Structures are given as C-alpha cells and as structure tokens.
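One protein chain omitted, others in place.
Right, subunit A next:
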Amino acid sequence: MRSKVVFARLLRNRQARYGAIALVLLVALAYIGPYIGPYDWTDKDFLSFLSPPSADHWWGTTTIGQDMYAVTLRGMQKSIIIGLLVALLATGLAALVGAFAGYFGGWVDKVLMWGVDLLLVLPSFLIIAIVSPRLKGASWLWFVALLAAFTWMITSRVVRSMTLSLREREYVLAAVYMGIPRWKIILRHIVPNLSSLLIIDATLNVSAAVIGEAALSFFGFGIQPPDVSLGTLIAEGSRNATGYPWLFAFPAGLLVVLVLSVNLLGDGLRDALDPGSNS
C-alpha cells in the first residue's frame, strides 16, 4: 500500500519523472545502442583515424580508428554496472555496519566512529589511488570492491544514529522480549525500517560511484585498457579536446547526463519517501 503511495508521489514529481525517463533512455542506449551501430567496439577502421562524426562513424573515430559510438556505449555500460554494483555493496555494508554499531553500541560503535573519522581525514580518492597500482591486471571487480569499501562510512553514520532511536521502539523491544536473536532483530526489524533512507542513499551512491570511477580512471588508476569506461574515454579525449572535440564531448556529455538523471531520480525519491526532510 505504501509503495503505491510513494510511487504515485514519485510520478507526480516532475524532476523524478524527467530523471527516470532520461535514465531509462540512457540505459537503453548503452545496452541496445551497440546492436544498432555499424561497428563493434573492438573493430578498428584503419582507413579513418581521428575522423569527425560522419554518416559512417556517427560519433567520429579515435586515434587508432575505433568507432567512437561503439566505444563510448561500451564505456557507458561499464560505468553503469560499476555504479550499480558499488552502490548496492556500499549501501548494504553501510546498513549492516551502521545498524550493528548503533544496536550494539560499546566498542563496535567506537571502532566504527574511528573509521568514519579516518575517512574524513584521508580522502577516499587518495587511499584508492595509493592501492590501485596493485590492481593493474586484476579483475575490474576488485576495483568495484575498493570503491565500495570507501563509500559506505558516512551513510553508516546516519544509519547508526537512526538505529539508536529505533532501538527503543516498542516493536523492537517486543522482539527482544520474545527472545529473538539480536542479529535477526537487526535484519528483520531495524534495517527494513530504514529502507527509505537506504533507497535514497543507494540511488545517490550510484552517481557518486560513477563519478568516482571516472575520476580514478581519468588518472589511469581505475579501469585498465583495453577495457574502457567513461573515465578512460574522457581522459583520452580531454588531452586534445580543442582539436578533436568529439573525443571528449560524447563521453563527457553522457557522463554528465547520466549523473544528472540519477541525481534527479534520487532527489525525487527523497521527496516521495521522506516528505518531511528538505535537505
């Protein structure tokens, strides 16, 4: 019943509607687009290097004759997958750790707070950049794990503080008196009651992860060639963006539109799920 109300609210929100439509179109472009284009992302056209957009190569070609359209869509697929995986992992981790810390208190809580403070002191970009040379040649899933491992801390702090108040609610106390084990209380009674926060957070984490991935790949710390992501493409394109604008414009434009639509959707979700808040 509540989900219906929330969904109706979401549909009425103009921002969220545009965001959702744009997002569906982008995902469709990323996954259906490659079948429509004339070239595969691994193809190299040795007759046209750095050619501007034309009827044959819709978005132009790169220095080594790759079709920009195919490569960019491939990069976007990767960025979307990374964004989704990182958001899921990070929010899940944040929910679990935050709820456990808030529920148990004591030293669990202290350790968590120290972790969050440390993250605040050392930007996660710095830590991932330091560790990343080790990942050269490893699977990109490691990169996802690393990104997720350094995104969850701040949300977990919010989850913790909300758990502190949920812990005193009657239904949680009732569960305690019924003798239900504590981990089960956390999973069954506390985390589901944080779902609106978690859904909002997961959505916004998607865009944060997409930007984070692109930022690290920009310096060569993320996705390694021959694989591509929007970050590696932007890095490549920004080097000679004045001379060959199509190398930069398409990946950068798609990245911005992707992040923007996810943010719009996330903001709309916040309004729909949590009408009281205004941040």
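Heads up, the rule we're going with is that a contact is a pair of C-beta atoms (placed from the backbone, for glycine too) under 8 Å apart; a residue touches a chain by one contact, two chains touch by 3 or more; residues count from 1.
Keep this in mind: contacts and distances are computed from a predicted model.
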**Request:** Between "Ferredoxin reductase family protein", "Peptide transport permease protein", "ATP-binding cassette domain-containing protein" or "3-oxoacid CoA-transferase, B subunit", choose the name on the UniProt record of the chain that's been left out.
**Result:** "Peptide transport permease protein"
**Item:** Contact residue for the chain not shown (choose from A:101, A:259 or A:272)
**Value:** A:259
**Complete:** Touch assignment to the omitted chain, from A:120, A:141 or A:173, lands on A:120
**Fill in**
Given A:27, A:81 or A:131, the correct residue touching the omitted chain is A:131
**Touch residues of subunit A, complete complex, unshown partner** = 117-118, 120-123, 125-127, 129-134, 154, 207, 211, 214-215, 218-221, 234-235, 238, 241-242, 245, 248, 252, 255-256, 259-260, 263-264, 267, 278-279
